[in-house]
Structure formats: structure tokens, C-alpha cells
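Dumping the structure here so I can ask a few things about it.
Note that one protein chain is taken out, while the other chains of the complex remain in position.
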Amino acid sequence: MDLAVHFRAAVALAGRFPALSGADLDVAAGEIVAVLGPNGAGKTSLLRACAGLVPVTSGEAVVLGCDLRSERTAVRRRVGLLGHDPSLYDELTALENVRFAVRAAGGATTRVGTALERLGLTGRLPRTPVMRMSAGQRRRTALAVLVARAPELWLLDEPHAGLDADARGIVGSLLEEAACAGAAVVLTSHEPDLAEPLADRVALMSGGRIAQVRAGGRHRPPAEPVLVALAEETADVA
Amino acid sequence: MSARMRLATRMVGLAALVSTAFTVWLAFWVTPPAKVMGTLVRLLYLHPPVAWVALYCAFGLAALSSLLYLWRRTRTLFWDRLGASAVEVGVVFTALTLITGSLWGRPTWGVWWTWTARLTSTALLLVLFLGYLALRRVPADPEVRARRCAVAALVAFVDVPIVMFSVDWWQTLHQQGTVLNPGLDLKVHGSMAWTMLLGFVAMTLVFVWMVLVRYRVEVLADRIGDEELEVSLSERWAEGSAVTLDPGAPSRGAPGRGAPGLPATLVGVGRRAEDLAEHASPVPEHASLVAEHAAPVPEHASPVAEPLPGHATEPLGGRR
Partner (left out) sequence: MWRDALLVAGKDVRIELRSRVALWQVLPFAVLVLVLFGFALGPGPSALRVAAPGLYWLAVLFTTVLATQRSMAIESGEGTRDGLRLSGIDPAGVFLGKVAAVALQLVAVQVVLGAGIVVLFDVHVATWWLALVASLLATVGLSAAGVLYGALSAGLRVRETLLPLLVLPIVAPVLIAGSRAWSAALSGAVASGASWLKILGPFAAVYLAVGVALYGPLQETA
């Protein structure tokens, strides 16, 4: 089993601030890890370091086989990050945004329609410019980008924030599917009740380090034919 | 910056002082006034050397160091600091070139400024590198700032020949490349030539000295930044160990530990925890923060790198 994320005593600087002050984290493929902790604990920086956006200045940091200290940009095409601010262009429609992101990553646009449908963006919504959408709909669009891109490592910064109960349910099942298809998932949350049941392991962060790791509540279902097919599809795309 | 370096800086400073004083003495008391220009000719010992330093030494050095910074194999902050120092000193010398030229131009040509190719391109160069300094003042992470400034300097350098070429075509009133109008009938010879040569040496020495001092200032400023970083890192550590998240659990766990009850697929993760136990050293490896791209396990132990409470991990396997 390959490690998707391998951080050992990783220090990452956001400007001159040590956002990560020696973080240790291993995430295996097919695993979901929830990162909890107070504000300023370094959760967002951990995700951004995994995505190669924040440089790791010391320690070990290997993501998807790429050493972040030497080849920070190589990993980017293969990870998907859902940030606080959804990375969407206001003037473009949901459909155009998702299609642009998928094409940029070099993927096929065949799954764009289904991805939008999965997030409940149907009817006129896919053809609505993002700036006329509600905050929740924008977040759904940003999630649809991830679903359509099907990255090998999903990094979600508070995926539950700003979503209604319906959408939260969708997020849970999407992450479960992604993990079953062989992707690794790291999500942060302020709501342990929502995050813990989804995760194999729960990491508690404070002061830029992983302070503690405990088991989460995820129960892996036996492999179903549908999921195996999905896994193969993802492997093809990758 | 070693003691030897400081001594060298001082020696260069002394040499610059002596040669400048000697030039001044030769320029004012030894060399004769010229036939037509009279005593104004004494600017000959200042203006061309200053221009030489500004246009060739300073910006040449800045271009070279920007290039070497951007080239991966030679990428160290040394080149960034050197380039910045050279540009800053170069801007001063370029301004001096324009001022001394203007002082000379007023009595000889009757105007403070003419739109000749030489003047125009020098002025443009000054503005280009003022832009660089403005960019450098924008607060940023040293690496980020270094990269940004190196690109800016290089882009500006690429422009210099184009500017010179276009301005030359644009206004070729002054195409004779000599320092003076030919009509003024000035022959540089004898003691004047020697004084001018000494002027070049003196100004180059002044330039080198200023760059050395400026470089030292950059190093010290960065060191302050690093020390602040060490302080904030230790604060961050303290913050981390102050919060106890779950009193029952060990204060700090190794991730990748296979907890009981996890599915069998996670056995691999558990195995890795044993690898981790081998890796886990009592001294955390964060000391290399200062040394960019240093070896993964640096030797130098900073104040932060003492085993901190909560980080001195117990054997990772024997958790329960």
C-alpha cells in the first residue's frame, strides 16, 4: 500500500510565520483522515503544504511519491484542493468552471455533467454564472470540480461549512466513494460530530503539529462491484 | 559574514578613501585648467568614473547575480543580496551621473538637460531600477522576494539594450561617443589622463566598498528576520504543548498508528509506525529552518531544538 502523504517533522512557513512547526502525518491510499483543532492550529496550512502551495522548509514531506522539498509543483496536477474560497471564476457558469478545471488538469470532460448532478446542480444552475449563485451553491460547484477531476489525493478545508444537511450527506458519500476508489482523503473540520464518522483516523492539531491521532468511526463496506468499476475508471484516468 | 570579511571591507574602504583623496588633490591642485572649458574640465575626473561605475559595474553585477540566482544550481540568497546591494548602489551612482552631467552641461551647452540618447537612456535606466527598489520594499518572504526581484531585474536588463538602441535612433544629435562635444577641443593628456584613470580606480573602490557594506546590512536584516522566526517557532511549540486535547491519551501520537478495531487493510499503516519509531530522534529536526535547503538532518542545534515537553515521544509502538 502506497503512502499518499508522508510528513515527518515538517516545518512550513506562511510568510515568516511557522504555520507548521513539525507536523507528522501519514495517510495511506484509500484512507480518510480528519484533521481537527482550534483556529490557527495549522490545519489549512497542512492541506496547502500537501498541495505544494506552501513550501516545506525542513523535515520530510512526500506526497504521492513526490518530495515536496525538491519538486513542489509536480504533485499539483494530481491533488484536488477545496479551499476556504472556492477557486471559481465569477463570470463563468458552473458548467464552464468545472469544464475549465478538468481540461486544465488534462482530463476528459465526459464526467462534468454527472459531477454537477451529483452535487445537486441541475436545471438552470449549471448555466448560471457563479457570481449569481448562493454561497452554498458555489461550494457545491467547487466540490463538483473535485468530483469531475477525480484526483489521487483529496484535500478539503472544512467541506461541511456553509452547506445544508442534504449537501453534507452528499459530501460524506462522495468522500467514501473516493476513498473506496483508492484515493486518499484529508479533510479539516470544526465539527467533530460530522467529521469523525467519516474518517478512519482523526488527527488533532495544535500549534502547527499533530498532537494526537485516534481512530475514527468509518466502517469500510465490503468491496462492491460498482465501486470496483469506479476504481478502475479512476485508475484509467490517472 | 566572517571577521576576515569585515577586515576586507575595512581595507577596501580605506583604499577607496585614500584613492579618492588622492584624486581630489590631483584634480584640484595638480592638473591644469583646460583651454576652453577652464576649471570646469575638473568634472572630467568625476563624471566619467561615476558613469562607468553606474552603467557597467553596478548594473552588470546586478544582472549577473540575478541570473545566477534564477539558475537553479547556483540559487542561494547570496546572489539575491549581492544583486540588491548592487542595484541600490547603482541607483545612487546613476543619479550622481545625471547630476554631475547636468552640472557640466549647463555651462558648456547652456542647458541643464538635453534629450540626447545618452542622457535619455541613462534616465530611463534610473527609473527602471527605481522600480526594482520599489518592488524590493514590498514586504515578503525572503525567498519569494528574491525570486520576484531577480525576475524584475532580469526583465529590466533585457530592456537596456533595446532602450539604448531605440533612443540612439530616436535622437542622434549626440552620436559621438566621447564624453565631450568635439567642438570644445579638449585633449586629455599627461597628468589629466593619470588623474582620470585614478578617478576610475577610486570610484570603483568606493562602489565595491558600498556594496560590501550594503551586503552586510542585508545579511544582518535577514538574521533579525530569522531570529524572529525562531522566537515565533518556539512560541508555536509552547502553544502546541499547552493545549492538552485529551487527558487520557498520550500527549502526542504518531500518525499512522493502527488503532485496535481498525480494518485489516490498515495493518500496513501500523507497520509503518515501527519505521517511524526508528526515525524518531530525541532532537527534532527543525533547526534547519534558517539554512535554506540544508541537509535533511542538520547538526546545528538552535535554542528551539531542545527536546520540548510533549515532543520527547515515548516508544511509538507501545502505546497501549
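Order of writing sets the labels: A and B. Residues in every chain begin at 1.
Keep in mind that, in the parts below, a contact is a pair of C-beta atoms (placed from the backbone, for glycine too) under 8 Å apart; a residue touches a chain by one contact, two chains touch by 3 or more.
All figures in this text were calculated on a predicted structure; none of them were measured in a lab.
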Neighbouring shown chains of the undisplayed chain, as defined at the top: A, B
Candidates B:105, B:131 or B:225 - the one touching the absent chain: B:131
Omitted-chain contact residue, chosen from A:76, A:168 or A:190: A:76
Contact set of subunit A toward the excluded chain (per top definition): 48, 51, 53, 72-73, 76-81, 83-92, 96, 100-101, 103-106, 129, 142
Touching residues (missing chain, whole complex) on subunit B: 70, 124, 127-128, 130-131, 134-135, 138, 140, 144-145, 147-148, 151-152, 154-156, 158-159, 162-163, 165-167, 169-170
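Assume only the chains that are shown with their structure count from here on.
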Residue ranges of subunit A touching subunit B (in the complex, touch as defined): 1, 3, 8-9, 11, 13, 15-18, 21-22, 24-28, 30-31, 33, 38, 55, 57-60, 69, 200-201, 203-204, 206-215, 220
Residues on subunit B engaged by subunit A in the complex (per definition of touch): 140-141, 143, 225, 228-229, 232-233, 236-243, 245-246, 249-257, 259-263, 265-266, 268-269, 272, 276, 279, 284-289, 292-294, 296, 298, 310-311
